[in-house]
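A single protein chain has been omitted; all remaining protein chains appear in their positions.
Up next is subunit A:
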């Protein structure tokens, strides 16, 4: 066998092995999207009921709460960035990071100091490589977040918002995550969680705007209810963001792996063609060598006669 064919054969073998891996990853990601989507759907009743309740308290009482009142001149904003733990998901993490960078830029232009909080190893790596300060980070659960994870993330954030600005607290809380629009489309978005803006929030546009909320009796009191309600609201919003980000991550990975598999197939095809051509060239050469050799032999014997 010619040296050229051997090289082609070896490359075909290695690309085939790679293709098997990417195909398997694609299939795993595809099965996980469905699971993640189901989780998003399962968490929806809780968050919509909670949003309704928060709206009821905020509109039905005159109570002011540090989590709902806007600071007169906000100087510090917390930004929670949700990325993935693992790569091989196309532009998933870098798109989210880019969105966070844009938001940071915007907040800086408004004269606010940005305090970053990060979920996922990829985002953390991006920040630590650039030697930027990360206030707090969480890793290890981005492909399968639980409510307990959301609680863990929410606790220091709520504490930071409740702390006075002069003592290092923050005035605003933003979250950047990748919204799962459909299997094919995932868009990184930024959203302000706190202070609560009741006008124009996404949940309100879902048809609940026209509904007149009844005058509630608060048990034990409007303040206490709001005190208990708002942290839960933040947790549930973070939980929802984590779930959507997980679904988006799987969808992005599925797409990236699908195109990797397609590319591998393409590569195998062209390498096979090259190997065939090399084999054919080898055969042709061998034949012409034999023919040349035998005719030289025939000429020699004819000459000696």
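In this section, contacts are C-beta pairs under 8 Å (C-beta built on N, C-alpha and C of every residue); 3 or more make two chains touch, one makes a residue touch a chain; residues count from 1.
Just so we're on the same page, contacts and distances are computed from a predicted model.
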item	value
Name of the absent chain as recorded in UniProt (options "ATP synthase epsilon chain", "2Fe-2S iron-sulfur cluster binding domain-containing protein", "Dihydroorotase" or "ABC transporter permease")	"ATP synthase epsilon chain"
Residue among A:28, A:42, A:102 or A:283 touching the omitted chain	A:42
Contacts of subunit A with the absent chain, listed as residue ranges	39, 42-43, 45-46, 49-50, 52-53, 56-57, 146-147, 151, 213-220, 224-225, 228-229, 232, 235-236, 239
